[in-house]
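A single protein chain has been omitted; all remaining protein chains appear in their positions.
The first chain written gets the first letter, and so on, giving A and B; residue counts start at 1 in each chain.
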Amino acid sequence: MNFTGSNILSVDQFDIDSIQTIFAIADRMQPYARRQKRTKVLDGAILGNLFFEPSTRTRVSFGTAFNLLGGEVRETTGMESSALAKGESLYDTARVLSSYSDVIAMRHPKSGAVAEFAEGSRVPVINGGDGANEHPTQALLDLYTIKKELAYHGHGVDGMHICMMGDLKFGRTVHSLSRLLAMYKDIRFTLISPRELAMPDSVLDVLANAGHHVTITDQVSGSSDADIVYQTRIQQERFTTPQEADLYRGKFRLNSEIYTKHYKPNTVIMHPLPRDSRAEANELDNDLNQNPNLAIFRQADNGVLIRMALFALTLGVAEQVEKYECDVNWYSSKPSGY
Amino acid sequence: MNFTGSNILSVDQFDIDSIQTIFAIADRMQPYARRQKRTKVLDGAILGNLFFEPSTRTRVSFGTAFNLLGGEVRETTGMESSALAKGESLYDTARVLSSYSDVIAMRHPKSGAVAEFAEGSRVPVINGGDGANEHPTQALLDLYTIKKELAYHGHGVDGMHICMMGDLKFGRTVHSLSRLLAMYKDIRFTLISPRELAMPDSVLDVLANAGHHVTITDQVSGSSDADIVYQTRIQQERFTTPQEADLYRGKFRLNSEIYTKHYKPNTVIMHPLPRDSRAEANELDNDLNQNPNLAIFRQADNGVLIRMALFALTLGVAEQVEKYECDVNWYSSKPSGY
Partner (left out) sequence: MNFTGSNILSVDQFDIDSIQTIFAIADRMQPYARRQKRTKVLDGAILGNLFFEPSTRTRVSFGTAFNLLGGEVRETTGMESSALAKGESLYDTARVLSSYSDVIAMRHPKSGAVAEFAEGSRVPVINGGDGANEHPTQALLDLYTIKKELAYHGHGVDGMHICMMGDLKFGRTVHSLSRLLAMYKDIRFTLISPRELAMPDSVLDVLANAGHHVTITDQVSGSSDADIVYQTRIQQERFTTPQEADLYRGKFRLNSEIYTKHYKPNTVIMHPLPRDSRAEANELDNDLNQNPNLAIFRQADNGVLIRMALFALTLGVAEQVEKYECDVNWYSSKPSGY
């Protein structure tokens, strides 16, 4: 696809080539994000960061990505109670707000709202999550993380084995990631969840049609050669009774003991964050925090790189980033990561 | 008037010369707002964007205008519940907050609050709306839009015919605009509203004293040679019963059919936005969206130019804008407008 001037609304708009393009640019963003140097390629450009639903991490990640390219950020948070109460259409909102920036990142609680907004917008729109529908930058950063983590261990994405665990029914993240992974070859998916929270057929069909090998189970055991374990949250309100939820929650927990028992030494641990760290959560325990295979914070770091790449591509400056490079003259101790 | 270091609080502080000055600077801001080039004339300057009442459009428009001149924006939104509860005066708030910026744009729900704040401020203050009182940048962008739209059709403001329609009693916008238009010559005003929502005598007196020709009616017909139709919202709560409001609302509706029937082909359509686009609104229909005479989004665009001009004037850099010019190196598809 030609990125310049395009909207980024759904993972479905990417083919394997466009993903490779995004990842290649993301790789080149690393020295700027790690403060080895900086770039002013978007000096003077303005991001409209429109978060009609709160999401501190995603919002700040987009804003920081734009700042790292040298641009300015104008921000809106919270539902637009006043204009909504006055009955303004998303089309009108888009016509007006898009005249205030060069590119827009937008989150909205309603499925389809970002695409509807994009129709009225005069500048490219990047979807930062629209309800239960799509969150393409999260899917891209997850895939990018998988690719980098596996590369560190000398593997590629083709032929790998990934376990997805927890609530696979309502987790927007694992659906989009699965659709992206489907474009690769010979992947083994082990999908571990309570039966009530199994991966939807629509996603399973995509994986089957692409010829991947899928195992569906409610048992953690049996995935000892997984390269990646992608843990998600199990939410109590999805079950008939809280007791039932608690039963399941304990079963799909990941902690140091369970990890050592069920997985091979270098299995990479991922999670979309935020994770529930309360004692009763039984989700992904803090005793794994010092485990080098815990990739959850590298995921967050990679999110900045992916968003930088998408801004550079949609604004057509990907090839000029190095041209506007300059030195970093302040103290920095950013970790070097993988 | 000498703009450098001055507050912009009310339309009453302008004479025809100062308006011409603002508009001449606004014209010169167009290439920067349309991204043909950019300027760093206010690189390093700080705008304090204080919105003690929510108004996404106006807030972002001010912030973007400052960014487009190269400056930084520090923002405050929402009522200052904590400090207010502690009984802080507007004078104290102004003394403190004005030390954090080079110029302030401020909106406040209370009439007169911005002027009161300005007395304590150590930097120029631009009124972004203070309750039912004033919203001078809106009035200026409306007048600027009228001037540009008419110029496109080969006319001037003197001698034109403008219809103002809807709620003319509570609409701050049409009052301020009328006071500005009063400074021009031989304008015909057709003021269309329910009798309960007629233009106040104070405004009518200003128009009469300046020798303009005013027709007051509750009928849409009879204004077929209008150059401008300025539509406003009719709010249900202004009437004794909802039924009465609905009756009126239908009557003052503007849609493609009504426009074609009652107005000449090039009558410019304006509205202060946001407009109510719900089916039952009967205000300004979406079927006019593709009509080239619909100027409502050009109004929003012009708001950025007017605010850029006011910042440049109050900070004394209007003559240096071109000196700090540089190239835009990213993709842009901003419409060229009129």
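One rule holds in what follows: a contact is a pair of C-beta atoms (placed from the backbone, for glycine too) under 8 Å apart; a residue touches a chain by one contact, two chains touch by 3 or more.
Keep in mind it's a predicted model, so treat the numbers as computed, not measured.
Asks: Using the definition of touch stated at the top, determine which of B:Ile25, B:Val60, B:Ala105 or B:Val123 touches the missing chain.
Replies: Of the listed residues, the one touching the omitted chain is B:Val123.
Asks: Decide which residue listed in A:Ala94, A:Ala113 or A:Val304 touches the omitted chain of the complex.
Replies: In the full complex, the listed residue that touches the missing chain is A:Val304.
Asks: Which residue among B:Pro109, B:Gly250 or B:Gly316 touches the omitted chain?
Replies: The missing chain is touched by B:Gly316.
Asks: Kindly note down the residues of subunit B that lie in touch with the hidden chain.
Replies: With respect to the unshown chain, the touching residues of subunit B are 4-5, 41-42, 44-46, 48, 72, 74-76, 80-83, 86-89, 91-93, 95-97, 99-102, 122-124, 314-317, 320, 324.
Asks: Residue by residue, what part of subunit A touches the chain that was omitted?
Replies: 35, 38, 40, 54-57, 60-61, 63-64, 67-68, 70, 72-73, 75, 233, 273-278, 281, 286, 289, 297, 300-301, 304, 326, 328-335
Just so we're on the same page, only the chains that are shown with their structure count from here on.
Asks: Report the inter-centroid distance (CA atoms only) between subunit A and subunit B in whole Å.
Replies: 40
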